[in-house]
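Got a structure for you, questions after.
With one protein chain removed, the remaining protein chains of the complex are shown where they sit.
The chains carry the letters A and B, assigned in the order they are written, with residues numbered from 1 in each.
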Amino acid sequence: MGIEIGAVKLTLDELGTRLQGEFGDDLVDLRVQEPDTLVARVDRHKLHAVAAKLKGLGEIAYDSCNFVAAVDYVTHLETVYHLYSYSTNTYIELHVEIDRNNAVCDTICDIYPAANWHEREAWDMMGVRFEGHPDLRRILLKDDWIGHPLRKDYVDLVENHPNV
Amino acid sequence: MARVMDHYPKLERFEHPNIVTTTADLVFNWARSRSIFPFTYGIACCAIEMLSSGFARFDIARFGWEVFRPTPRQCDLMIVAGTVNEKMAPVLKRLYDQMSEPKWVISMGACATSGGPFYDGYNVVNGVDKIVPVDVYIPGCPPRPEALFHGMLQLQKKIQKMSFVAPRIDEGDELALASLRGEGERAIAPAGQTDGRLPTNAAESQEVQ
Partner (left out) sequence: MSDVFSNEAPDSAVRLAIERVKAEQSVSDLEGLELGTVIVNMGPQHPSTHGVLRLVVTLDGEVIRDVIPVIGYLHRCKEKLAERRTYFQYIPIPDRTEYVAGMNCEWGYVRTVEKLAGIPVTRRAEFIRVIMAELNRIASHLVAIGTFVADLAPLGTAMAFYTFRDRERILDLLEAASGARMMFNYFRFGGVRYDLPDGWVEKCREFLDYFPPKIVEYENLVNDNAIFLQRTLGKGVLTQEDVKEYAITGPNARASGVKHDLRRTRPYSVYPELDFEIPVGTHGDVYDRYQVRIAEMRESVKIVRQALDMLPKGPVQLGTLRPPYVITPPPGACYTAQENPRGEYGTYIVSDGSRYPYRLKYRDPCFVNLQVFPKLLKGVKIADAIAISGSMDLVLGGIDR
């Protein structure tokens, strides 16, 4: 089987209407961002279902996860998912709002294996716990590091810098 | 004023310089400085400049230093090329301990000297001299291979000052004593001291500007 990039020729608007039809309410605020990205917000609890459906869309499936980022807006956290479709050569960017005090989100690494380490990094740096992740450990920092550095209220503790 | 022998009585050194020690010094220092085995400890970008200095244009072999060994047990010189962070620091210390005497450390680049452009990172150790005693510091980001050679030649001069005669050190010179034990500044720093870390939030950071 060969992966044909851009085999399905759809403009972004057509793609947007098609996805809106498929997903209805699950994709909130679906809009087009030139040149090749659709942006939408997804509710935290519907994320796994939406991702599974995006993967299984057939000829316009979004089959690859480009990256997963976590951003700390002081009132809440947000995870950003960037998915790529080889057949239409377009991206879709999903923004998921997460409660700051209970920073839990569903994992999508059972659907997209490429998201595995990105979610580990989001846990390490931002403290977002991914439910269902097979191996949620720290990835970039020491195992016994205290705190999640990329948070805006991060306090660097002395215990993180031992007398080596 | 004490002698090293007072602290380490097992070391066999001569008390006073004489014709035997000066001749032996000359021969041993000449041999040691002209055929050092560096340790391939490239961590980051400076490692690529260290590699370049080993290849054809900047030939490190003309100084006799081309035998880079990957295991610390066969090396004299550890060229720390790159940023050392909290995860890497115990590894660095362990590798330094595995080298046998006499051993030297060159801290290559701004990151190994003092943290470099990442000095206020939460994970960055501000200088490898906090962990191991350093003999020569080479600034630069990255230092050109010629700068590395200049540092190496300075190290050669330093080696030529080594002697079989026990050196004198001040009683209160904690840093020199730590250096003799093979430890860096962190051994003598009081517990709980951090060195210029990232401030706690963005508001504070804006004040610094």
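Keep this in mind: contacts are C-beta pairs under 8 Å (C-beta built on N, C-alpha and C of every residue); 3 or more make two chains touch, one makes a residue touch a chain.
Bear in mind that the values here come from a model prediction, so they are computed numbers and not experimental data.
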item: Contacting the left-out chain in the complete assembly, out of A:19, A:42 or A:125; value: A:125
item: Interface with the undisplayed chain - residues on chain A; value: 1-3, 5-6, 35-37, 63-67, 69, 71-72, 80, 82, 84, 86, 89, 93, 112-114, 116-117, 125, 135, 137-143, 149-150, 163-164
item: Residues of chain B (touch criterion as defined above) contacting the omitted chain; value: 40-45, 47-49, 51-52, 55-57, 70, 82-83, 85, 87-88, 90-91, 93-95, 97, 117-118, 120-124, 141-142, 144, 181, 183, 187, 198, 202, 205-206, 208-209
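Criterion: only the chains that are shown with their structure count from here on.
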item: Chain A - residues contacting chain B, complex; value: 141-142, 145, 149, 152-156, 158, 160-161, 163-164
item: Touch list for chain B against partner chain A, complex; value: 86-87, 89-90, 93, 122-123, 130-131, 186-187, 189, 191-194, 197-198, 200-202
